[in-house]
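Since the structure comes first, as structure tokens, the remarks are kept for the end.
Shown here: the complex without one of its protein chains, the others still in place.
Let's look at chain A:
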Amino acid sequence: MKKPDAKLVLLGDMNVGKTSLLHRYTERKFKDTISTVGGAFFLKQWGPYNMSIWDTAGREQFHGLGSMYCRGAAAVIFTYDVTNWQSLVELEERFLSLTDTANHDCIYAVVGNKADLTDAKAQMSQDSGRPQLLSACPTPPATPASLSGVILHKQVTHEDAVALYGRILRYKGLEEKSSLPAEKMCFETSAKTGHNVDTLFETLFDLMLPSILRKRNENQNSPTVDLEECSVASSKQAKSACC
């Protein structure tokens, strides 16, 4: 079995589009998903590395398992919905504390999804892979027929996300100067059009690389390996015990 080299966790309130983001990245398409139950685990091959991804349920019902999903994470994506202020608030109130079990060098990204609903630029983007992140593109929207074309009120601005990123670093006791800059770690994406989705995942994987390499060098057993070994041992035990 492929051993995962690093773990990435998607966190955020229900209906912000965590599953859709991941689905857009892995399956290259957008589809209606239903509310995730618990958490879903995926293995994704990235170059020579195996990335494990936890797509978690945003519902309060499953809050209790959050810290389990985050244990040993190398990267956490805090996802909110740009049209829903509360979804940003929830990140700080409900999800930030779940990352206590993440790696000490875990990197954090703040991602505003559903940008296509508020942003003409995101509506058009059929994921070129590397769209300009923050350039003020003045091109008028040529709304594709498949999209609603209704521009909703944007409730969360990029500045709000940057401010949250600062508070996350403070919560983690990290120096702003020595950490990754907010400009680099705050994204606005659209799982529907694919806008910025690849950029998000590829950027994060790139940034996780040092942690992956260090882990390989140290040749240190990850919690995964420990548990696996223990399960092999115990099944042997059980086998001998049952006869």
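Descriptive notes on the structure:
Convention: contacts are C-beta pairs under 8 Å (C-beta built on N, C-alpha and C of every residue); 3 or more make two chains touch, one makes a residue touch a chain; residues count from 1.
Keep in mind that, in the parts below, contacts and distances are computed from a predicted model.
When the listed names "Mitochondrial distribution and morphology protein 10", "Vacuolar fusion protein MON1 homolog", "Nucleolar complex protein" or "EIPR1-like beta-propeller domain-containing protein" are checked against UniProt, the chain not shown comes out as "Vacuolar fusion protein MON1 homolog". One of A:F62, A:W85 or A:Y171 touches the chain omitted from the figure, and that residue is A:F62.
Among the residues A:N15, A:N50, A:T157 or A:S179, only A:N15 touches the chain that is left out of the figure. By the touch definition given at the top, chain A reaches the unshown chain through residues 1, 14-15, 19, 23, 26, 32-42, 55, 57-66, 68-69, 71, 81, 83, 114, 117, 148, 150, 152, 223-224, 227-228, 230-232, 234-235, 237-239, 241-242.
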